[in-house]
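Have a look at this one before I ask anything.
One protein chain is absent from this view; the other protein chains keep their places.
Per-chain residue numbering starts at 1, and chain names A, B and C are given in the order in which the chains are listed.
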Amino acid sequence: MNSEMLMVSNALVAIPAVAAAALVVQTDYRRAAQINLAASGVTFLFALALLFKGHEDGSFLFVDDLNIVFVVLSTLVGFTTSIFSASYIQHEIDTGRLSLGNLRFYHATYQVLLCAMNLALLASNIGLMWVSLEVATLTTVLMVGVYRTRESLEAAWKYFILGSVGIALALFGTILVYIAAEPVLGEGYDSMVWSTLMAHAPDFSARLLNVAFVFLMLGYGTKVGLAPMHAWLPDAHAEGPTPISAVLSGLLLNVALYAVLRFKMLLTANAAAVTPGPMMIALGLASVIFAAFMLYKRDDIKRLFAYSSIEHMGIIAFAFGVGGPVANFAGLLHMTMHSLTKSAIFFSVGHIAQVKGTQKISEIRGLTQSHPALGWGLVISVMAICGMPPLGVFMSEFLVVSSTFARQPWLAVPLVFGLLVAFGALLLRLIGLAFGEPTKSVGEVQASTVPLVVHLAIVLLAGLYLPAYLVTWFQNVARLLG
Amino acid sequence: MTFLLDLFAQAMQMILVLALSPVLIGFTRKVKARLLRRQGAPVMQPWYDLIRLLRKETVLAEDASWLYRSAPYIIFATTWVAASLAPTFATGLMFSWIADLIALTALLGSARFVLALAGMDVGTSFGGIGSSRETMFGSLAEPATIMIVFVVSLIAGSTQLSEVAAYMASDFELRVSVGFALVGLVIVAIAENGRIPVDNPSTHLELTMVHEAMILEYSGRHLAVIELASALKLLLYVSLIACVFFPFGLAPHNGSLSGMGYGVVLYVAKLAVAGFLLAVFEVSTAKMRVFRVSDYLGVALMLGLLGTLLVFVTRSL
Amino acid sequence: MEHLNLDVAQLLAGSLVLVSFMLLYQDRLSGLINIFALHAVALTLSVAWQAYVQHAPHLYVTAGIALIFKATIIPVALRRIVKQLRIHRTVEIVGGIGPTMFLGMFLVALSLVVMLPATASADPFAREDLAFALAIVLLGLLMMVTRRNAVSQIIGFMSLENGLILAAAGADGMPLVVEISVALSVLVAFIVIGIFLFRIRERFDTVDLFELDRVRGEKR
Partner (left out) sequence: MPLDLALIFVGALFCVSVLSIRRRARSDISRIIYTLCCALCVLIFVAVVSPRGAHALSATLPLGLPWIGMRFRLDALSAFFLAVVNIGGAAASVYAIGYGAHEKHPMRVLPFFPAFIAAMNCVVLADDAFTFLVAWEFMSLSSWALVLASHQEAESRSAAYIYLLMASFGTLCLLMAFGVLGGVGGAYDFSTIREAPKDAWKAGLVLGLVILGAGSKAGLVPLHIWLPLAHPAAPSHVSALMSGVMTKVAIYGFIRIVFDLLGQPAFWWSIHPLVLGALSAMTGILFATVQSDLKKLLAYSTIENIGVIFVALGLALAFKANGQALPAALAFTAALFHVFNHALFKSVLFFGAGAVLGATGEKNIEKLGGLIKSMPRTAFLFLGGCVAIAALPPLNGFVSEWLVFQAILLTPSLPQWILKLITPLVGVALALSAALGAGCYVRAFGIVFLGRARSAAAQAASETDGWSLGAMSVLLAMCLLAGVAPSFMIDTISPAAQEYVGGRMIVQGDLPWLTIAPVAESRSSYNGLLVFVFILLSSFGAMRLIRTLWPRPVRRAPPWDCGYADSSLATQYTASSFAQPVRRALGGLAFSTRESLDMPLPGETRAARFTVEIGDRFMNGLYTPLAKAVWFCAGRLNVVNFLSIQEYLGLVFVALVVLLIIVAL
C-alpha cells in the first residue's frame, strides 16, 4: 500500500485535480494562466519520470508499455498547449471574446480535462477508464460551448448528444465484457482489471466478446472521430477556443483510440473471437476517403484541419486494423506524429485567425509574406501532416502503405487514393493561405512560437532519427497489439 | 602503297567533286534548254557565274551579323566534307570511316541548320518564309533519309558507305525494300536540292520559293560559296544514289590506278545519266503548292518505313 | 422457486421494453415525461428484484438511486423546465407511428437474436436481462433518431441509460463502482442538459432542434 502512495501515476492524476481546485478560486486570469502552465509542466515532468521508473501496478492505476507512450505524449501536448493558450487567451481578453468568469471556468476545466485523460490512460480497470472518458467528454463539451455564441452552442450540443450516445454504447460494451469475464474470473473486481482480463482472455465466450466489441468500437470510435460517427468533430474543433481544438485533436482522440486498442488486444488474445481487424480497416478506410473528399469544400480553416484529423485517425485505425509488427509500429508512430503535428497546426492557425480576424480561408492570403514566422510555420506543419519528408509523418505513412501493399495490395490502393485526394485538397488550401498577395491584417498578436517550434522540431527529429529506447517501446507495444 | 593510293584517292575525290558539281548543274540546265528547244548556256556556265560572283563586290545588309558572314563558308565546308566522304569512283577512301551514312545525313542537316539561320538573320520577310519552309521540308526529309539509311545498312550490315557499296557491288540481289529505298531517296534528293516540283531553282520573284528566299540577301563571294555548296549537295545526292544502288565500277579498296581511272569514267557517265534524267523529269512536271510538299515527302518517309519493316520481318524468317 | 424468480425478472424487464415502446409513440411532451417516470419505476423494480434474487445489497442502492433520480427528481425537473419554456403542450410530429413500431419490433427481435446465443454460457438471469437491456438501448437510440425536440431527445437518451443500468444490474456481482459512476454520470449529464436547455432557450426562444441546425457555424 505504501508503494501505492509513492506511485508516479497517482501524481499524474492528483496534480491536475489539485490545480483545477486552485484554479476555480483563482480570479486573476494571468496568475491562473501561470498556474495552469506550471501544473501541466509538472505533470509532464512526472510523466517523464515514468519513462525511467517503467512499469507500475496499483489497485486502480497501472503503467505498462502501451499507456506509458500515451501518457508521455498527452502530458507533453497538454503542457505545450497550456503555453500556447497563455498567449492565446490574452488576445481573447483584449478583444473581449472571453470574460474573466469564462476564463476561470476555462482554466479549471482545462486541468480537469487533463486529469480525466490521465486517469483514462492509467486506469487499471475498464470501469474506471470508462468513467474518466465520460468526464473528459463532458468537460470538453463545456469548453466547446465556452464562447456562448449560437454557433458554439450548436456545436457543443451536437457534441454532447453524439458524445454521450457513444459513451453509452461504450458502457454497454464494457458491461458485456464484464459479463463475458465473470464466469471465468468470478464475480467482483477481478473481472474488470486489465491484467487479469488479458491473462484469461482465451477462456471468455467469444460471441459475447464480438458483440461487446461492436459496441466498444462504435462507442469509443465516436470519440475517435471515425466516420460515420464523426459529425461532432469538425464543429467542435471550429467553434471552441483554439487551444481546445489542439487538445481535442492532439489528445482526446488518442485517448479514445487507446481504449479501442485495449479491447482490440483483448479480442486478439481470444482465438475464437472475430479478429477486430476488418472492422477497424473498414471504418478507417471510410474515414480516410470520406474526409479526403470533404476537405475540398471547406472554407473554415479550423474545420479544414478538423477533417484532416478525421482522415488521419482513419489512417491510424487502418494501420492497427492491418496489424502485424510493422503496421502496428507505424500506427503508433503515426498517432504520435499526428497529435504533435496537428496541435502545432492549431497553434499557428489560432494566431493566424486572431491576426487576420477571420477563420475564412478565402479571406486569408500571403501569410509567408505578411507574417513569415506564422506563415512558414503553417507551411511546414501542413507539409508534415501531408506526409512530406523529412518529417515524421512520412515515415509512418511509408511503413503503413508499403507494409500493407506487400500483404493486401487491394487494401493499400484505396488508402493511397484517399491520401492523394486529401493531399490535393490540403495543398490547394495551403498555397492559397500562405502565398500570393497578402490580405490585410486586423491586429498584431505577440504570438509565442515556442510550442510550435518545439513540436515541429520533435516531428522533424523523429522523421530522421528515432531514439533506440523509443523504438524498443513501440516494438514491444506492437507485439502486444499482435 | 595502299596508303598512298588511298590518300591519292581521297585528294582526287575532293577535287573531283568540287570541280564536277557546277558542271553537273550546267549540264542539267543545258539538257533542259535543249528539251525546251532552246540553245541554252554552255555547260561551263555555272563556273563562269561563280568566278564572276567572286570578283564582284559583296554587299551586306545593315542588320547582318557575324553569323550571316560566316554562314556561307560553314555551309560550304560541311557539304564539301560530306561530299568528299561518299565513295564516288573508289571505295578505298582515306577518311571514309570518319563518318558513316547517318553522320553524312547529319552533316547535311547542319548545313541546313546554318542556312536557315542565315535566312533569318537580316530580318526580312522573305528570309523568314524561306527558313520556315526549309525547316519543315528538312524535318520530313531527314527522317526519310534515315529510314532509307536503315534499309540499306540493315541489308548491307553496315552504315559505312564504302562497306555498303562493296556489299551491294559484290552480292546484290533484287529486293522490294531496296526498290522502296531507291524511290524514297530520289524523292528526298529532289526535295533537298530544291528542284521542281518542290522548288524552282531558276526563279527569284516567286513567293513559293524556298532555297532562293533564304539566300536572297547574299551577294558577291558569299553568294558564290553558297551556290557552290548547293551544287555540291546535288552532286552528293547523285553520287549517294549511284554508289548505293548502282555500285558497279567502283575501284576496290586497294585497287590499281587503272581501276581508279575506269571508276572515274564510269562515275562521270553516271552523273551524266542522272543529270539527263533530272532534266527530263523537271521539264515534264510542274511545281506543286508548298503545303503539298509535306505529303510528297511523307511518301518518301512511308517508303523508307515500309522498307525497314520489310527488312526487319524478312530477317526473322 | 428458481423458476418463479426467473419469470418475475423476465416480466419486469419485459415491462421495461413495453414502456420503451410507449415512449416511442407518445408525442405529447408532458405525457412523455410521465411515461419516462414510469420507465424509471419499472427499472427500479427490476433492479430491486435482481438485488433480491442475487442477494446483492448494493443493487438496492442502485435501485434507490434510480428511484430517486430518474423516477422523481428528473421528471419533476423536466416538467418544470417544460413549463418554464411553455412547451408542455407542444405536440411534435413523430414520423409515422406504424413504421417506427415495426422498426422497434425488429430491433427487439434483433437484440434477442444477438444476445441469446452470445450469452449461452452466462446464467439465465443475465441472459434475459441482457437481451431486454439491449432492446431498450436500441429503442432509446431509435427514439433519439426520430424525435427532434431537445427534451424528448434527452428522455430518449435517459431511457437508453436505463437500459444500461438494467444490463449492469443483470450482471452478477458487478462492483458498486460502476452503478455509482453510472448514476453520477447521468446526474452530470442532466445538469449539463439543464444548462443547455436554458442557454438554447435564451438564444433561440425555442428548443426545436431544426432551429439549431440553421445556425451551424458553417453555412452551405
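Methods note: a contact is a pair of C-beta atoms (placed from the backbone, for glycine too) under 8 Å apart; a residue touches a chain by one contact, two chains touch by 3 or more.
What you see is a predicted model; the values in this text were computed from it and never measured.
The hidden chain, counted over the whole complex, makes contact with A, B, C. Among the residues B:Met12, B:Ala33 or B:Met120, only B:Met120 touches the chain that is left out of the figure.
If you put the hidden chain back, the residue from B:Asp6, B:Glu163, B:Asp199 or B:Glu227 that touches it is B:Glu163. The chain not shown here is touched by just one of B:Ala33, B:Ile146, B:Ala169 or B:Val299, and that residue is B:Ile146. Considering A:Leu100, A:Ala199 or A:Leu428, the position touching the chain not shown turns out to be A:Leu428 (whole complex). Set against the missing chain, the residues A:Ser9, A:Thr368 or A:Ser381 yield one that touches it, A:Thr368. Of the listed positions C:Ser15, C:Thr100, C:Thr119 or C:Thr146, the one in contact with the omitted chain in the full complex is C:Thr146. Interface residues of chain C facing the missing partner chain: 107, 110-111, 113-114, 138, 141-142, 144-148, 153, 209-210, 212-213, 216, 218, 220. Annotation for chain A: contacts to the undisplayed chain at residues 157-158, 161-162, 165-166, 169, 207, 210-211, 214-215, 217-218, 222, 228-229, 231-232, 234, 274, 279, 290, 293-297, 324, 326, 366, 368-369, 372, 383, 386, 388-390, 394-395, 398-399, 401-407, 409, 412, 416, 419-421, 423-425, 427-428, 431, 435-437, 463-466, 468, 471.
Interface residues of chain B facing the missing partner chain: 54-63, 65-67, 69-70, 73-74, 76-78, 80-81, 95, 97-100, 102-103, 106-107, 109-110, 112-113, 116-117, 120-129, 131-133, 135-136, 138-143, 146-147, 150, 153-154, 157-160, 163, 204-205, 216-217, 220-221, 224-225, 290-291, 294, 301, 304-305, 308-309, 311-313, 315-316.
Keep this in mind: only the chains that are shown with their structure count from here on.
Taken as a graph of touching chains, this assembly has some other topology, since it is neither a line, a ring, a star nor fully connected. Centre-to-centre, using mean CA coordinates, chain B is 100 Å away from chain C. The mean-CA centres of chain A and chain B are about 79 angstrom from one another, to the nearest whole unit.
Here the CA centre of chain A is 31 Å from the CA centre of chain C. Of all the residues in chain C, the ones that touch chain A in their complex are 114-115, 117-122, 126, 130, 133-134, 137, 141, 144, 150, 153, 157, 160-161, 163-164, 167-168, 170-175, 177-178, 181-182, 184-185, 188-189, 192-193, 196, 199-200, 203-204, 212-213, 215-218. Within the complex formed with chain C, the residues of chain A that make contact are 127-128, 130-131, 134-135, 138, 141-142, 145, 148, 150-157, 160-161, 164-165, 167-169, 171-172, 175-176, 178-179, 182-183, 186-189, 192, 205, 207-208, 210-211, 234-235, 238-239, 298-300, 303.
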